[in-house]
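Excluded from the complex is one protein chain; the other protein chains are retained at their positions.
A, B and C are the chain letters, set down in written order, and residue numbers restart from 1 in every chain.
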Amino acid sequence: MRIPCPYCGPRDSSEFAYLGDAAPRRPADGDAAAMATYVYLRDNPAGPMEELWYHAYGCRAWLVVRRDTRDHAVTGARLAAGREASA
Amino acid sequence: MADLVHRGGYAGLGRRVGSGDGVVAVEQAGLAAATVIARRGKAEAAAARLGGHLGLAVADAAKRAVSPAATVLGTGPGTWLVFGGEDPGFVAGLAAALAGLAAVIDQSDGQAVLHLSGARLPEALEKGVRIDLDPARFTPEDVAVTSIAHIGVTLWKIDAAPTFAVALPRSYAGSFRHWLEASAGPAGLAVVSD
Amino acid sequence: MSSHRLGTGGLVDRQTPIGFSFDGRPLTGLAGDTLASALVANGIRLVGRSFKYHRPRGIVSAGPEEPNALVEKGRGAYREPNTRATTVELYPGLDVASQNRWPSLRFDVQAIGQLASPLLAAGFYYKTFMWPAALWERLYEPAIRRAAGLGSLSGAPDPDFYEKAYAFCDLLVIGAGPAGLAAALTAGRAGARVILLEQDFALGGRLLAERCEIDGMPGAVWAREVEAELATLANVRILSRTAAFGLYDGEVGAVERLTDHLAVTPACMPRQRLWTLVAAQTVLAAGAVERPIVFGGNDRPGIMLASAMRSYIQRFAALPGRSVAVFTATDDGWRTAEAFARAGAPVAAVIDSRRDIVASVRALAGDVPVFLGARVLDAIGGQSLSAIEVIGDHGRRRIAVDGLAVSGGFNPDLAMTTHLGHKPRWSETSLAFLPDALPAHLVVAGAAAGRFTLAEALADGARLGAAAAGMAGKPAAAPPAWRASDETFAVGPLFHVEGGRGKAFVDLQNDVTDKDVAQSVHEGFVSVEHLKRYTTLGMATDQGRTSNVNGLAILARLTGRTIPETGSTRARPPHGPVAIGAFAGLHTGPHFKPTRLTAGHGWAEEQGAVFVETGQWLRAQWFPRPGETDWLESVTREVQAVRSGVGICDVSTLGKIALAGPDVGVFLDRVYCNTFSTLPVGKARYGLMLREDGFVMDDGTTARFGAEDYLLSTTTVNAGKVMQHLAFCHQVLWPELDVQMVSVTEQWAQFAVAGPQSRALLQQVFGSAVDLSDAAFPYLACGAFPLGPTMARLFRISFSGERAYEIAVPAGYGDALVRALMAGGRDLGVTPYGTEALAVMRIEKGHVAGAELNGQTVARDLGLGRMMSTKKDYIGRLMAERAALNDPDRPTLVGLKPTVPGVRLRAGAHFLPIGAAASAENDQGYMTSTAFSPSLGHWIGLGLLARGPERIGEQIRAYDPIRGGDAVVEVVNPVFIDPEGNRVHG
């Protein structure tokens, strides 16, 4: 599986570490229930999904990668830093 | 008062295998090196200042810029790995020049650097590098941070001969040496380290 | 000349005879032979025994689809089981043996299993062997296991080595038959980067075996000329002896055989090379595999695929039989009759299930007897075919033959198109599965696409090669138009002949018969998946290449469905079996993972250190001295030396992360549970890092060298994990913070200098210019000081509880520094110590480490709850505050000591109340770490005990049945030594 790193170019997925769904946002306001939801619950969709990948053997950037969990088709990747802007 | 002698990452690893004329590896010891990381939102300004200080054009990209005095390698967003000569003041000079624009962290002893050349180099590199090194696609302007045989490396091209340079964390020097020996083995490998 | 070798023709070199042996019998073949063709040329029929019934079996095919002719190649550690004779290139001294027979191939005692064969029908083992239970493992199963399996491993380490390689191209062509050669040449001429794979040792595919012409020249000659031209193109790479085995996301896996065909392996030459190929476009031109027909006794040695017989005659000049019949449902079968006639051994008969045969095809048989609308009902013979029984308009007739060529149709080799989950479609005209939906960037050419004629194959290749070149920005000039014969390829539906007396095999290698399929249907196993799993049809080493479609057709008829209604089969990689060693490449034995060595490693080796793996690092565990008899003696000495004088320990492996920027303080406050924004310049502080779920992730000290210059340290094992976590926190959670970070683990060599004499030693090394007095450099101070040609960083921190420092220099000076410390401390009796002594001293001080920071503990469990700031938010705070994680019944850190001195404690023992039964209900925690304390003269331990802190002074049981240990221990304060903490201050 090739991941198009916006900085390094297309790289084999073995260069990356996977975190998971990029959608959940860390709640700021000290709400324990919201934090538990953030930490433990996932949509886990069968289909397109935005995910967090870390280019551990490359530029050390966290990426938001758009990938389909049914066929692994990768349709885009961007730097996670400042993702609010680009999301 | 102790007087300390400096040793390169490949110290003691120099050796010839087979005919030795397939691939030639030469250690680049004693080079000053630093990681330069731009302050938040200052990547462009830092690149410009870095270029100005070293007299070359630096971009915020996986590109190489080179002058007689220094080599600047883009290794990540707003991040560069900069090699100088053996001038002990090199890193301090960078820090001063980039004050307020970037953090400058000394890595002079963290990286073990080899220059690789030889008629059979491309086929040896092919056995570890998972990126396309076709001359038309990977030029002396390009830099790749990637991995070889489970070892993280920074790889760049010095000339079209081709001569490549590879920098890796010094603690891995021995294991990298094993990969190089095995991969260049049938063609013969000479490692020169000082 | 061998008995069945033809005097002329073929692509073998009659000037170069090659000696080899089969089951110890010396034989001779020719250069250009495969093992199979050499056996055919020597008139050898019986080559193996079948999997289940141990029936005699012969060669069926001439390619990698071979289900029967599996042999053990090589001797001793080089022995390679289940090797297909049809893919082994003949070389001098090749030594092969047949498999799955005892005592000999001709006489195999297990063949009597055939008598019981009705009992061994599909799924028999699910229905018996259940009583008595004990006998399954002791009797039935061992018998089944012995009978099963085919070849055997030597049990010795593989003496060869393997390597991996990666390549990129515009066009990857899989298969160098006419379609593949045409594609490669067209794209190659246009200047595209082409890689051409061919599993055979010669390029050409069927061109090597057929009598055909391209542009007026024989196919084999055309192939040779194309190969020659391709070799002149720098942008084309030819990989022969290379089989593509899998299509993965964005890449193709292939394995190249480098030395398997060599009598002598050159030095430094790997046996095989695993290729990962990334191509913009892939053309699959893998051809098609002929389909056998299921009828009685269809496994007799001498029965062969019709196209395979042509390969043996026309490529290898080896005659598969002197009196052969052809049983076909295709036009192609008739070409085999023609081939035999040209070889001077006209066939005994042609039997075709069809009635309407075009004249040009009919003519191929000349004047030999022809039976149209007929079938072969049974094949008769023992270890070799002797006759066939034909049924047709004439009724039944027995024909004496020594061989039978079978052609039931062609299965396009489209497995790679299904690896990513795409399904082929059934074609009623081709009577075969053809590619339908295709994976991105993959197209199929020639016979693999169901376009069987030579002209179609060449046209496909040219068209697709040109298209790929165009996509690569290298438009082809007018694609070449080759002139070639457009032979007919009609095929009739014939998968199975019913009513024969003999066993009719669907899957030859797994011994699955038509009766087994029928029985499965009776029992309700009517889906293809169930049929495969219940009967093992198609699960053999040929991956069902010759059996799947016939099985499907029989299943369809039995269930009254069409073939497409019945299903198709999805292939999974690898397409052909691949040596496990090839997937591992160089990463075996000592090179399984890279090894990291510190700058002081060479010095430690000189000191005779015993090393231990810590992550990828090697660390000195202890430094045995002459006369010391066991590790405990050495470690005890090292601890005593530190506590009474001064010792040195290499701590370079601890993770070090440089942090800079105006917001570092804020950032550290958010990633550590304790506060760092108040850390002054020149000071270091211990920090505890939690995961977001509230559990402890890691610990370490962070030192502040300047206003915006911090150095954070991690444990050795978690260095990478923490760096990734901090990058996540910065880039994903709080990009607004102005923080820069990078690992400097490799930049610094760092040594702990510990013990009452540590300051004296350092003063000696630094000289008088540096003031190390407690006033100038108190506990938890940090600073940078000139040391010879460099600057050293000094930290006044202690893991041992003694006055201690850590000194760091650029790694290039690490070796020199440790030697300087040893020299400078000679008069102080300086002693190098390793990780064991380090561990003993941290346990004596009750410091937690890996065994306690196991990812299952929260700060409170470790007695570190007070470190959790209540004044700020930080990663893990909310989750750590959950009631269940603050339950006093959670096991909490305590110290333990035996009530009887001299008793050894062991980590992993569980805690039980005295007198309580040894049962799960009474389990109250466990021992995490133990050590023999030289200072106290007895074993001590740290452990996690329910309500531990309330139970100081109580006696409990440390229960360790798995090591026969059971000790009464007293719960004590986890800090065994100097609880007031005076010594760190000297």
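Note that contacts are C-beta pairs under 8 Å (C-beta built on N, C-alpha and C of every residue); 3 or more make two chains touch, one makes a residue touch a chain.
Please note the rule applied: contacts and distances are computed from a predicted model.
**Student:** According to its UniProt entry, is the unseen chain "Sarcosine oxidase subunit beta", "Thiosulfate oxidation carrier complex protein SoxZ", "NADH-quinone oxidoreductase subunit K" or "ABC transporter permease"?
**Tutor:** "Sarcosine oxidase subunit beta"
**Student:** In the intact complex, which of the presented chains make contact with the chain not displayed?
**Tutor:** Missing chain, whole complex, touching shown chains: A, C.
**Student:** Using the touch definition from the top, which of C:Ser2, C:Asn68, C:Asn82 or C:Ser384 touches the missing chain?
**Tutor:** C:Asn82
**Student:** Of C:Lys164, C:Arg189, C:Arg759 or C:Lys897, which one is in contact with the hidden chain?
**Tutor:** Final answer for the missing-chain contact: C:Lys164.
**Student:** Which of C:Arg322, C:Arg342 or C:Lys593 touches the chain that is not shown?
**Tutor:** From the options C:Arg322, C:Arg342 or C:Lys593, the contact with the absent chain belongs to C:Lys593.
**Student:** Among C:Glu638, C:Glu692, C:Glu708 or C:Glu802, which residue is in contact with the omitted chain in the full complex?
**Tutor:** C:Glu692
**Student:** I need the residue numbers on subunit C that touch the omitted chain, in ascending order.
**Tutor:** Where subunit C meets the chain not shown: residues 51, 78-82, 118-119, 121-122, 124-131, 133, 136-137, 141, 144-146, 148-158, 160, 162, 164, 246, 248-249, 251, 253, 274, 276, 419-421, 515, 518-519, 522-525, 527, 529-530, 533-534, 536, 539-541, 543, 572-574, 577-581, 583-585, 587-593, 595, 612-613, 691-695, 697, 850-851, 854-856, 879, 882-885, 906-910, 918-920, 922-923, 926, 929, 959-963.
**Student:** So that we can see where the missing chain sits, which residues of subunit A does it touch?
**Tutor:** Listed in rising order, the touching residues are 1, 12-14, 18-21, 33, 36, 39-46, 49, 51, 67, 69-72.
Throughout what follows, only the chains that are shown with their structure count from here on.
**Student:** Looking at A-C and A-B, which one has the bigger number of contacting C-beta pairs?
**Tutor:** Counting C-beta pairs in contact for A-C and A-B gives the edge to A-C.
**Student:** Please report how many Å separate the Cα centroid of subunit B from that of subunit C, as a whole number.
**Tutor:** So the centroids are 32 Å from each other.
**Student:** Residues of subunit B that touch two or more other chains: which are they?
**Tutor:** Touching at least two other chains: 79, 130.
**Student:** So which bits of subunit C are touching at least two other chains?
**Tutor:** Those would be 276, 278, 735.
**Student:** Across the complex, what residues on subunit A touch subunit C?
**Tutor:** Residues of subunit A touching subunit C: 1-2, 12, 17, 19, 26, 28, 30-32, 35-36, 38-40, 52, 54, 56, 60-62, 71-73, 79-83.
**Student:** Which residues, counting only subunit C, touch subunit A once they are in their complex?
**Tutor:** Interface residues on the subunit C side: 248-251, 276, 278, 420-421, 440, 692-693, 720, 724, 727-728, 730-733, 735, 873, 878-879, 881-882.
**Student:** Would you pull the subunit B residues touching subunit C in the complex into a rising list?
**Tutor:** 1-9, 12, 18, 30, 35, 37-40, 79, 102-103, 105-111, 126-130, 132, 134, 149-151, 169-176, 178-179, 182-183, 185-186
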